[in-house]
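Excluded from the complex is one protein chain; the other protein chains are retained at their positions.
So that you can tell them apart, the chains are marked A, B and C in the order they are listed, and the count of residues begins at 1 in each.
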Amino acid sequence: MPGRLIRNAAFLAGGAVVVFWIFAALEWKVITPYDPFAVGPAHPLAPPSGAHWLGTDDLGRDVLSRVLAGAAPVLTIAPTATLLSLLGGTTIGLVAGFHRGLLDDVLMRLVDAVMSLPVIIPATVVLALVGRSTTNVILAIAVLFSPLVARTVRSAVLIEREREYVDAARLRGDRGLFIMFFEILPNVTSPLIVEGTVRLGYAVFTAGTLSFLQLGIQPPSPDWGLTVAVERAFVQIAPWTVLAPALALASLIIGVNLAADGVRRALAE
Amino acid sequence: MTPPLLEVEGLTVSYRRAGTWGTAVSNVSLGIGRGEAYGLVGESGCGKTTLALALMRYLPRNGRIDAGAIRVDGEDLTRLDGEALRRWRGARLAMVYQDPAGALNPALRVGDQIAEVYRFHRGAGRKEAARRAAEALAKVAMPDPDDIMRRYPHQLSGGQQQRVVIAMALAGGPRLLLLDEPTTGLDVTIEAEIIDLIAALRAEIDASILLISHNLGLVSRMCDRIGIMYAGRIVEEGPAHDLLHAPRHPYTMGLLRCVPRFEPGKGRVRLEPIPGALPFLGDAIAGCAFHPRCVLAKARCRGREPELYDVGPGRRSRCYFWEDVPQMPHTYPAAVPGTGGTSAETLLEVSGLRKSYHGRGGDTVAVDDVSLEVRKEETLGLVGESGSGKTTLARCLVGLTVPDAGTLVFAGAPEPWKGSRRGLRILQAMQMVFQNPETTLNPSWTIRRILARAVQVLLHLGGRAGQRRVAELARQVRLEPRYLDLRAAQLSGGLRQRAAIARALAGKPALAVCDEPVSALDVSVQAAILGLLEELQATEGVSYVLISHDLAVVRYLADRIGVMYMAQLVETGDTEAIFAGPTHPYTEALLSAIPTIDGDEARPRIRLGSDIPSLAHPPAGCRFHTRCPRKLGAICEREAPPWQDAGQDHLIRCHIAPDDLRKLQTPPGARPR
Amino acid sequence: MARFLLRRLGLVLPALWLVSVLIFALAEIVPGDVARTILGPYATPEQAAALRHQLGADRPVPVRYAAWLGSFVIGRWGDSMVLHRPVRPFVLARLQNSLALALIALICVVPISLGLGIVAGLNEDRPVDTAISLIGLSLTAIPEFVSGVIVLVVFGVRLGWFPIIAQPPPGAGPLERIHDLLLPSIPLMLVLFGYIARMARAGMVEVMASGYIRTAVLKGLPLRYVILRHALRNALLPTITVIGSQVGWLVGGLVVVETLFTYPGLGKLIYDSAVGHDVTVLEATALLVAAIFMLSNLAADLLVALLNPRVRYSD
Partner (left out) sequence: MNDSDLQHELGQHLREELLAGRLSRRELFRRATVLGLSAGTIAGLLAGTGGGPARAQAPPSKRGGTLRVALVPPTAAVDPVTMYDAGAIAMVQQVAEYLIWAENDLSLRPVLAQRWEPDASGKTWMFTLREGVRFQSGQAVTADDVVATFDRLTDPQTKSAARSNFKGILSKGNIEKAGPLKIVFHLDRPFVDFPYLVSSTNYNAVVLPASYAGDFEQHPVGTGPFTLAAYAPKETASFKRNPDYRQPGLPYLDGVEFRFFAETQPQVLALEAGAVDLMVATPFQGSQALFADPNVTILLTRSSKHRAVHMRADAAPFTDKRIRQAVALCLDRGKIVEGLFQGRADVGNDEMFAPLFPGAPAIPQRTQNYDRARQLLREAGAGTELKITLTYEVYQEVPQYAVYLQEMLRPAGISVTLDQMTQGAYYGSGGTQPWLQVPMGITDWASRTVPSQFIGPAYTCDGVWNSAHWCDPEFDGLAKQYDATLDTGSRRAIARKMALLQQDATPAIIAYWIRAPRAVRKRVRGVDASGSDFLDLTRASLA
């Protein structure tokens, strides 16, 4: 599998972008030219210059430093939320797909209900409910994505459960739980990985949107979605304050999607 | 010989997989005369389908023709492209595919799909094309062509779909008809009808035929000349009769010896499996491709690859030692004392088994009131076409499916139907071997872990004792220890089936239900597995319920046979008694439909009229009356036939008494039984 | 076929009921309350409590839910406690706006993305395919608020081609309405393009590798005819389902774009009523969006069934 990945140009490009942002998220304290939180009332909204390559924001803080530091919140929220949604989703999908019957219908109706509302609405209400903090954002995204993961896992399980090795396991007298988690689960990891990588892209997208609606991370965090939300008021006179975080967010999502696409192709071959 | 219609010269085709190119067809040359039927025989992975696709210039994107020429009527197809190639296809060359359902567009009416050939090749208008399409359908013996025209593919049976494909192929008036495994997916009786149809059509249109198949019987019946392919090369070629009765290549001889033939009874003639495994498509090959598995192989065979030497009138063989082939030593495994059915003690007794599924259009009865018994160390064969209910019956026996009614008594004690409520005793005692080697083993487990788990659950043997039992099982199924630590994907079909059998034996079962255990395997590998099952019965004393649609396999292994038709048992009895006759008219039709290699008992061909009725609305009275050549009359349509005894508990469910059946079924002057 | 319809409709109702319970419960525990929304921060707690009592907002939750459900089921959507206006005309006017925007976005983006998706599918792994796939992938990745801001400034303010307040005057003709709504629909189109093009491509690739296309080609039929008559119909089926699933988002999920372009759509109304605690409006709009989502999915599935005889004629 890794052999094919390396040869896939899209994967390399996407991977490079993602690695860059991960590096930024871990090392921003070292690599940022200025302290991203240091306020500079003397020079708010200064255009890009020698001193400040990407200019300064409304509080005079260096935009480049904040964009680099901004990778950290997104890259803690999105992967964690995706992982949680994978765990939750897989369990629901396994149980629903394997047991069928009433349990399956109820779970799937729940999935329909949650999915029928555009992601923003439950997120709004959930975050307003439990208050705004990074952990709550992670929980909100995980809760919202689990049904989608469940749906994918369920369809994969529906195919596997008809396979003869499952009958053989039943024939031995193995219990449902063992069959689900030890026999079937290892064989649905491939669609799970694909779903996981796709979810990661959406998690970054949703985390950014939640911050934009000021429901997610709190100032003075350099989070990109939040920065775009706050700085978009100055978009005419200081477009760099909005474009920098916006393009950073877009680049990360594209990077993740390209990498995901590469993984999917490699798995499919 | 008139100039050949098709002339293939030095054709070499290779595929690119994961970056590396592997040759699938290497330096093949063959010729087919006008109106001649050429049979191309080979097991999976020998490159026969690749050859067909290359002829049609429809190789997938990762395939390419490296060298060679394909001349039809003198024109080299490898030179043609674009419009010229398009005109050739359909008009000069036509193809019939293995999977008829997949070959028809699900979203278009069948009539339109045939008519469009006339519109494009014969320039016919819409109405004219429709008329000729209906005509074509009539030609392929389709009842009520106008109704069929308006139907969609999913509304037709397998047999009907294949007939439509044939009609489509013939619509362009092709000079060469390519048939790639045309009947592999069909039931035996339907297959017979399609074969007869092709034979009849051949006479009408003066097109040559290239039939590709793995079934020697089928090819011997249909074709004038035969070519045997192995690992992308033609290893032997010649007139059908001469080749089959006096093979000049070790592989051909091996194939003939491993196919269950129609000599009576088991225990005397053991099948001779060809040792080793089939090479994967594209493996690098040194010297003669067959030498690793060849009994006659000598040092020379490993050197340069032999040519196709002339070995007789129109006969060629790619073997240095072709003269030694007739005296090729046998590779019988050690003869095993045949115990077959001696002990009368009943192991399993099922009575009144009924299982129905409630679908949208009311209930479909899959198994209707079946009673049977299996004796110790005996093999009961269950034969029937698809939809006869034999698999459902098997799943009910082992507790995977819960029937509506019926009782099951195992070794004297009644047992619940639901698997999860069965005690360890019966779980150990009754296990199942499944059909498809691809999915019978968990792909992410190693063989050792699969067997260890079975031993752990069934015999509560963990740790060292468990490992010892696993090693013992591997020995019993002749699975070398080095395979134990591999995953299913890394094993060949035959090895996987051995592992599956080992898993079934984990709990020292008394009865193993085998659902089509060999039908998904190549012929040479089938013989090895059948031999293994037979050996295990002798050494472990395990009895089998063998489920198969292949009468030859059942005849070879089974002591007693039950024939099922549309969810009902129609005949039970000892194997020899049934083959000797008299038999239920359906069994008679089944027997006659089996294509046998020339020279075996040629049976009078019985054609079953219409198609198999739908199981949801079975015919009243005797369910076979709609297709029965021996139908008495109204009685068959009204009353369900009683069980009639033909001696030595050979029971036949038919209104015709057994003796009358015997008279009807013995052709004048045939050898008395 | 009818059975298929009945069964699916049967599933919609329980799901919708589940949505209403979900919304009521969540809105109930969101901090802040309707009295505060009406009276503002400076009213004393006693005054707020008095208003809550007057509005019956202090009754136990199940009682209020039952009262709301009772009237909602018989068609009385009730009045907005905050705006003292009947909910139905207000919400339906907003629905009309949302549908107009959704329609314009769909009309513009569906043909383009289908076309390009099919072209990509026919030229699998060739440069044109990689290009289209990459563009699709990148455009879907850009959140609406990012592309919205950029589009707003460039076309709205700097170039002035389009009005930045996406509210066509009441008497505007269809052309003018489309012109005014084009700006907010651009971010939607960018997101949708990725989804639809990728699915169309995947559908085409799968169909071109199928048995019946091989048969059609080997029957000597011209390639263009094979694509149009045989391939296209089966390739587009999965795409219809994708489009169906996006309608729900297009109608009710655009709070971000509606805020940016001051467009009075359902998305913003749901957001405001959720934060402002206007439960009657929230329930009506959320259920409306949920119903539209489920019905559009059902419509898509029906269309797919109609186009695919295997389902249409299943006995």
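The rule we apply is simple: contacts are C-beta pairs under 8 Å (C-beta built on N, C-alpha and C of every residue); 3 or more make two chains touch, one makes a residue touch a chain.
Computed from a predicted structure; not experimentally measured.
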item: Visible chains that the absent chain touches, using the contact criterion stated earlier; value: A, C
item: From C:33, C:129, C:144 or C:283, residue that would touch the chain that is not displayed; value: C:33
item: Omitted-chain contact residue, chosen from A:26, A:39, A:103 or A:177; value: A:39
item: Subunit A, residues in touch with the chain not shown (by the definition above); value: 37-39, 41-42, 44-45, 58-60, 128, 132, 214, 218-220, 230, 232-238
item: Missing-partner contacts on subunit C, residue numbers; value: 31-33, 35-45, 47-52, 82-85, 90, 152, 156-157, 160, 163-165, 167, 259-262, 264, 268-269, 272, 275-276
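By definition in this document, only the chains that are shown with their structure count from here on.
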item: Per-chain Cα centre nearest the global Cα centre, belonging to chain; value: B
item: Which of A-B and A-C has more C-beta contact pairs; value: A-C
item: Intercentroid distance (Cα basis), subunit B paired with subunit A, Å; value: 50
item: Complex contacts: residues of subunit C adjacent to subunit A; value: 11, 14-16, 18-19, 22-23, 26-27, 29-32, 130, 133-134, 137-138, 140-146, 149-150, 152-153, 157, 248-249, 252-253, 255-256, 267, 270-271, 274-275, 286, 289-290, 293-294
item: Subunit B-facing residues of subunit C, complex; value: 3, 124, 210-212, 214-223, 225, 229-230, 233-234, 307-310, 313-315
item: Residues on subunit B engaged by subunit A in the complex (per definition of touch); value: 18-19, 395, 398-400, 419-420, 422, 424, 427, 431-432, 434-436, 439-445, 453-454, 457-458, 500, 503, 506
